[in-house]
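Heads up, one of the protein chains got dropped from this complex, but the rest are sitting where they should.
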Amino acid sequence: MQRIGVFVCHCGSNIAATVDVKKVVETVLSEPGVCHAEDYPYMCSEAGQMKILEAVKEKKLTGIVVCSCSPRMHEATFRKAAERAGLNPYMVEIANIREHCSWIHKDMEEATKKAVILARAAIAKVNLNTPLQAGESRVTKRALVIGGGIAGIQTALDIADAGYEVDIVEKTPSIGGRMSQLDKTFPTLDCSACILTPKMVEAAAHEKINIYTYSEVDKVTGFVGDFTVDIRKKARSVDSAKCTGCGVCQEKCPSKKSLNEFNRGLNTRSAIYTPFAQAIPNVPVIDRDACIKFKTGKCGVCEKVCQAGAIDYNQKDEIITEKYGAIVVATGFDTIKLDNYDEYAYNQSKDVITSLELERIMNAAGPTKGHLERLSDGKAPKEMVFIQCVGSRCSDNRGKSYCSKICCMYTAKHAMLIRDKYPDVNVTVFYIDVRTPGKNFDEFYRRAVEEYGVNYVKGQVGKVAPLPNGKLLVQGSDLLDNKQILKEADMVVLATAIEPEASVRQIATMLTASIDTNNFLTEAHPKLRPVESPTAGVFLSGVCQGPKDIPETVAQAGAAAVKAIGLLAKDKLTTNPCTAKPDELLCNGCSQCANVCPYGAITYEEKEVNDHGIRETRRVAQVNGALCQGCGACTVTCPSGAMDLQGFSNRQIIAEVDAICR
Amino acid sequence: MPLTENEFRPKIVAFCCNWCSYAGADLAGSSRLSYPADVKIIKVPCSCRVNPMFILRAFEKGADGVILCGCHPGDCHYSTGNYYARRRMTLLFSMLDYLGIEKGRTRVEWVSAAEGVKFSQTMNEFVEKIKSLGENVRLGDLRCKN
Amino acid sequence: MSHRNYSEKIKEISGVNPYKCMKCGKCSATCPSYNEMDIKPHQFVSYVLNEDIEALADSKSLWKCLSCFACVERCPRDVKPGKLIDAARQIVVRERGGDYLSADEIPELLDEELPQQLLVSAFRRYKR
Partner (left out) sequence: MQELVNRAKELLANGTVQRVLGWKAGDMAYNPEPSYFESEADLSEFVYDAFCGANLSKYMIEASKKEGKTLVFLKPCDSYSFNQLLKEHRVDRDKAYIIGVGCKGKLDIEKIKKEGIKGIESISGIGMEDACDTLKIGTLYGDKECSYQDVMLERCHVCKGKDHVVFDETLLESRDTVDSERFHEVEKIEKMSPEEKFQFFQKELSKCIRCNACRNVCPACSCRKCVFDSTKFDSAQKANVDPFQEKMFHIIRAFHVAGRCTDCGECSRVCPQGIRLHLFNRKFIKDINEFYGDYTAGEDINQEAPLTHFEFSDREPNEERG
C-alpha cells in the first residue's frame, strides 16, 4: 500500500475562488492510501515545494498527488521536488483542477465535487504507480537545417560557429530564400542583397557548414539526439565539381521560354539556369521539363559549349543518408494564390500585381531592370494604389484568418521608395489598420505620410475593374470621410497574405512535429518555448512558425540555434521512462505489436524463459527503450495484455476510470 | 450551472491524448470556455493507448457516455497512433451499437492543441446528446441480473 | 418589442454575428447604392450592436439596398451587411403588415430587361 500525500493548490484565487480547497483536502483524506493532505496558496513556489519535502519526510510518503494547474505546466516542477525529497519522480501525479475545473466552472459546489473526483482519479493512479528509471541515449553532434533562406542560413551559421557540423538542405538551386528576392528592406531601406549575400558567402565558406541545394528531405527516422535522415539530391544535370559558373550555357541555351520563378514568373529564363546572379552555389541546373535535349533527345548545346565538361545528362537523383542530433525547420513562406479574389482582378490584368512582384519590378536585376512600369504596356504609372490585407484577416474560407504582419511595413516602404524615385507618381494606400509595432517602425510609416506625401485611406477596396482605356477602376471607401471613392489607377499592388511554404506539411509529418490549421508549425509553448517544436529535438526558425519580418526571423533563427546547440552540447540524453514493456511470460510472439509500432522499437527474439518452472525457448517481444516513445499502440494490439505501458499501465488507467465512475 | 435536484447529470469519461486534445482542453480552460462539469478527463499519451476494455469498463462502472479525443489524422505526435485508434473505435462503436448501446454514447473527436473552442463546443454538444439519451442502463450488465 | 429584442431578432433572421466585424469598410467600398444611402453598409453593424434599430428602420438605406449581396460575397469576416439590412427590412415589413406587391401586378411590371432575380427580391421585400 502506498502512503500518499495530497497537496491542493489555491493558485492564488485561480483555483480557490471556484473550488473549496479545504473541502477537497478534507474529502480526499478518506481515500485509500492517503495519509496526508494539505492546501497551500502556491504549490509551485519554493515554499510550496518545501511543504512536499517536509511531508514526505515526516509522513514517510511514497506517492504524491498535486491538485493544481495542468501537468503540462508544472508536472516537471513537482517531479523535481519529489526527487529532492528522495522519491522517484514518477511517483507524482497531477490532478488538473485549474484548466479542467476551476477555470471553466462557475458554481463552487459543482467545481468542488469535480475537483474531488479528479483528485480521486489521480490518487487511484498513484496507488498503482511504480518507480521508473529514465534511460540514456547518445547525441549525434550534427545538426540539419531544412531550408536555406535567411532563417536557415542564420541558424546554420550560429550552430557552426559554436563548433558543430551543420547541413543545410535547400530545395531550390540556390540558398538565399525570399530575402534574396527583395529589393530593399525596412525600416532602414538598405539593399536586401547587400546584407544577405555576405551571409550566404559566409555560410558557403564555413568549414562546418555543408550545403545541399536542389535537395529535399525524403525520410526521417529516429528521435531526439539520433535522427537518421535521407536527403534526396535531385539530379542537377551539371557536375558541381567541374562547373566554373561561366554562364555560357545559359546564354546559348535555345529553350528560353520557361517562367522565371525567381522573378515570380514576370519574365522567362533558359532551361539551364541559375536562379539569380549571386546564387550559391553558382552552378546551374537543367530544368528537365523545359530542356529540349530531355524532351526530344536532340540539342545538347550546353554540353557543346561547356568548356569544363560539366554537363551530365545522365545524372540521377542521389540519396544521402546522414545522422543528426537536432533538426531545425526553416522552410519559410510563399504568398497565397489569389484565385479566390476575383474582385481584385489579379488574374484579369497584368497591372494588378502582388507586393513580392513589385519587389522584383523595383529590383535592378528584375524583369524591368528596376524601372517602375506597367507590365501591360511598359508605360510609367502616374496613379498607384496599394491594397492592404488581401487575403489576410479573413475569417471566411477564401483567405487566412491571421494578420500577415509584414505587409503594413513593406507597403510603407514601397510607397516611400516610389515617391522618392518617381515624385510625380501619386500613391494611395487603402488600409484597414496600420500595424507598426517594432523599433522605428511607426516613425517609418509616419515618414511615408509626412515626408513623402503618401495618401493613406482608411477603408478596404471593394473592387478593381480593368477599364477599356487600360486603366484600373478602384472602388474603395473612405470610412473616416464616409465617402465612396472611385479612382482610376495605372497600377494596383496587392499586399497578399503569406502562408507557410506548401512542403512544410510533408516535412512536419516526417518529423512528427505538430502543425496548426494554417500549416504553421506549432511551438512547444506559445510564450515560453517559442522556438521548439513539441517534438523533442526539432526546432523552429523563421516564418514556418508564424509570420515574421527579417529582424524577428534572424532573432528566432539565433534562438533556435542556441536551443539546438544546447542539445548538441550534451553527450547523453535521458530518455522518457514511460515506455512499453512486455511481460515475457504472457507474450505469444504474434508480432502484432511490432506491426503497429511507428518507431520500429519492437523486435522479437528466441529467448529461454522460465514459466513457473517450465523452461522453454519462446519467441518473445523486446522493446528498445531508446526508440520507444511511449505511444501505447502496441499495448492495445496485444491480445494477451503482455505489452503494457509504464506510467500509463492498463491497471492505472482502469483505476482512473473506476475512480471517475464511482 | 448550479446543481438542481432531480436533474439528470450524466457521467462522462473523456480520454484525451497528451499532445493535442489534452492541450486543447487546457486551452479551453485558459480561455475560460466552459463546458459541463460532468465531463472528466483522463490523460493518455495517444488516442491509440485507449484500449476498448477501458471504454467497456467505464460503461460497466456506470458511465453514460465515453468520448475519445486525439490529434487530427495526419497530426498525431506519434505519426500513426490516431489512425489505429480510428479503426479500433470504428469497430468498437459499431459493435456497441449492434448490442443496443446507442451510437450517441460513444464518440471520437479530433481536437488540436489550438482548438480550445472546438474542445469546449464538442463537450457541450456531447453532454447535451447524452442528456437526451438519458442514463445508460444497458452496459452495466449485458445479462439478466436476476 | 424592445430595442434589444429587435436587435436580437435581426441577428436571428440574418444569422449574422455582428461582433465579427473588423470595420474594414469593404462592404461600403463594394456597394452600388452607396451614394443613395444615408446609413452606409459598414455602419449597419454598429446600429445593430447599439440596438438603434429605429434609426435603421427609418433610414433610406433600408429601401435603397438592391440585395445584390456583393457585400455578402466579399466581406472578409462573414458579417454580411446585406443580410443585416435584409433582416431589418423584413422586420419592418412584418410590423407594417399588408402587401405592397401583389402577384396580379407582376405582368404589368414585367420588362424584357428585368432580371428574374429582381422579382424574387421584390417579393421578399414588399410582400408579407
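The first chain written gets the first letter, and so on, giving A, B and C; residue counts start at 1 in each chain.
One rule holds in what follows: contacts are C-beta pairs under 8 Å (C-beta built on N, C-alpha and C of every residue); 3 or more make two chains touch, one makes a residue touch a chain.
Quick caveat: nothing in here was measured; it's all calculated off a predicted structure.
Within the full complex, the chain left out of the display contacts the shown chains A, B.
Annotation: of A:D289, A:D339, A:D424 or A:E616, A:E616 touches the absent chain (contact as defined above).
Remark: the omitted chain is touched by one listed residue; of A:Q49, A:Q181 or A:N650 this is A:N650.
On the side of subunit B, touch with the chain left out of the figure occurs at residues 52-53, 56-57, 60, 73-74, 80, 83-84, 86-95, 97-103, 106-109, 138-144. Residues of subunit A that touch the chain left out of view are 583, 585-592, 595-596, 604, 611, 616, 619, 637, 639-641, 644, 650-651, 654-655.
In this text, only the chains that are shown with their structure count from here on.
Computed from the mean C-alpha positions, the centre of subunit A lies at a distance of 30 Å from the centre of subunit B. Taking each chain's centre as the mean of its C-alpha atoms, subunit A lies 44 Å from subunit C. Multi-chain contact residues of subunit B (touching two or more other chains): none found. Within subunit C, contacts with two or more other chains are made by no residue at all. Chain contact summary for the complex, subunit A toward subunit B: residues 70-72, 96, 98-101, 103-107, 109-111, 113-114, 117-118, 121, 509, 512, 514-517, 522, 534-535, 578, 596, 598-599, 629-633, 635-637, 645, 648, 650, 653-654, 656-658, 660-662. The residues of subunit A lying in touch with subunit C in their complex are 343, 389, 393-396, 398-399, 432, 458-463, 475-477, 479, 482, 484-485.
The residues of subunit C lying in touch with subunit A in their complex are 20, 22-31, 34-35, 40, 42, 70-71, 74-78.
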